[in-house]
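Heads up, this is only part of the complex; the chains shown haven't been moved.
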């Protein structure tokens, strides 16, 4: 039902008496995923949503992550682990020696895709240097999914000429990811200057009344520039994933 | 500077001594907008961001809106007024008799674009009937910008088979707008089922601990399905605008 060609195939087999109806019901329950007890790996995801499943490591033990990676490797050529600590990486490397760790972005990349799927560029722009970890998470995620990425960092609105000096590069991108903490005004300014979709990522950079990123989040949601897509605070992965989806339409 | 061809043109004239440098400085201040005293109409916007300026009517008097419309009509063939009351419409109609009012969506559309720019469809999906005003604002905005729209209403997750029955139509769209109030779970479920960008619009439908749409907003920002773009609560216009930008890449 989720995947009609799959369902149609089963129904066809039933129609051609190649499959018993009761067996078909059982089959439908066996949509491709694997149960590790504590985790159900969604092997079907790539077909369904166009992206392989990503492992969110926070709240999982290194052992659990490694076990999931090991099982996923059977069916996937590309695996991404987010919010991964060095400790998780040590354990994953045992199961997947080809794994590469990006400590700033806290990402583990397994079997990086060599082929660039889209020639169009995704620009990742930050307001400050402190926003880099989130920006790198977005950039590497987008690259992992086969996109070209142009990094433009530390061009916040307090010195707006730095932004204007990069406007050519930002405007030539197909999708723009704007990463900013504190008051997050960068997204609004970019939104008023480019004619491409802008994905705004609030970061928890700031103090006091930034309330862990709430200030930047509200700024971006209330932007006077229309056409800005907002993701969760510090959610570089989500921004990179969304940008990739848009870039590969 | 915002628009380099424009700047280059001025500089060329200066270089060719067709324009005095001081005059050029003045010129650069005259980037195309018009000052009505209380409003600066951004005639240049269409060139810069690919969309004509929209008039946000809340907080403006009917007279102010009508005056802006009148001025904009000199340079624009298409004008959109959002959050427009019947009272505003009455005044605008005097300045623009061709204006059409959509009361549910609270939109005034002037000189609707006949040409569809993109053949690809934007699906607008709602959880409930009460979400219709926001959904219509999104749908009419997207149509105004030259997109085909497929409306799929009242398919919330409480009766999830209603959603699955429409999955074909949702999946065949190029961009999906998911509109939901209360707990806003619709966006997450759709995000896990389609391989296209999903724009989530939280609505203020609900009561008690929905806190005017905060509940649905947080749900959508924290979605376990990656690749979901969130806009402000009840911001149908922003969702339609963003969907159009993505659809016309």
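Order of writing sets the labels: A and B. Residues in every chain begin at 1.
We take it that contacts are C-beta pairs under 8 Å (C-beta built on N, C-alpha and C of every residue); 3 or more make two chains touch, one makes a residue touch a chain.
It should be emphasised that the depicted structure is a prediction, and the values quoted were computed from it without experimental measurement.
Of 8 total copies in the complete assembly of this structure file, 2 are presented in place.
Here is the rule we use: only the chains that are shown with their structure count from here on.
One rotation lays the C-alpha atoms of chain A on chain B, and its angle is 180 degrees to the nearest 5.
Distance from the chain A centre to the chain B centre is 25 Å, each centre being the mean of its Cα atoms. Residues 1-2, 4, 48-51, 54, 164, 167-168, 174-175, 191-197, 199, 217, 221-222, 226-233, 237-238, 241-242, 245-246, 249 of chain A touch chain B in their complex.
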